[in-house]
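The structure is given below, and queries will be raised subsequently.
In this view, the complex is presented without one of its protein chains, the others remaining in place.
Entry: chain A
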Amino acid sequence: MTTVPVDASCAAPDQSAPLPASVDLEKETVITGIVTAADGSAVGGAYVRLLDATGEFAAEVVTSPAGQFRFFAAPGTWTLRALSRHGNGDTTVTAVRGVTETGVQVG
């Protein structure tokens, strides 16, 4: 069994980092993507909130300078809501085990 070397805290790992080699995609459900503005440019420093199927908050991360975000969720339907100085936006995604990619546009 692989183990994931995260420390016992709830702070967001660096969203711009590639997935750690030790993350087991047979087990993890990763939702990842980029926040963009209306003109298509990436929005760094946006706050991306992961909401569950009932709309309840599950997690929040800040996008990397390249606009990237990443969550470790579970299979199912989720809403991604992004807040930024360029405006807000949201999108719904159905995640499966492994990596699910989706973008969020704000503005």
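Throughout what follows, a residue touches a chain if its C-beta (ideal position, glycine included) is under 8 Å from a C-beta of that chain, and two chains touch if they have at least 3 such contacts; residues count from 1.
Quick note on the criterion: contacts and distances are computed from a predicted model.
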| item | value |
| --- | --- |
| Among "Nitrate reductase subunit beta", "Sulfurtransferase", "Tripartite tricarboxylate transporter substrate binding protein" or "Heme exporter protein C", the UniProt name of the subunit that does not appear here | "Sulfurtransferase" |
| Positions on chain A where the hidden chain makes contact | 2-4, 6-14, 20, 23-24, 27-28, 45, 47, 49-50, 52, 54, 56-62, 70-74, 81, 83-85 |
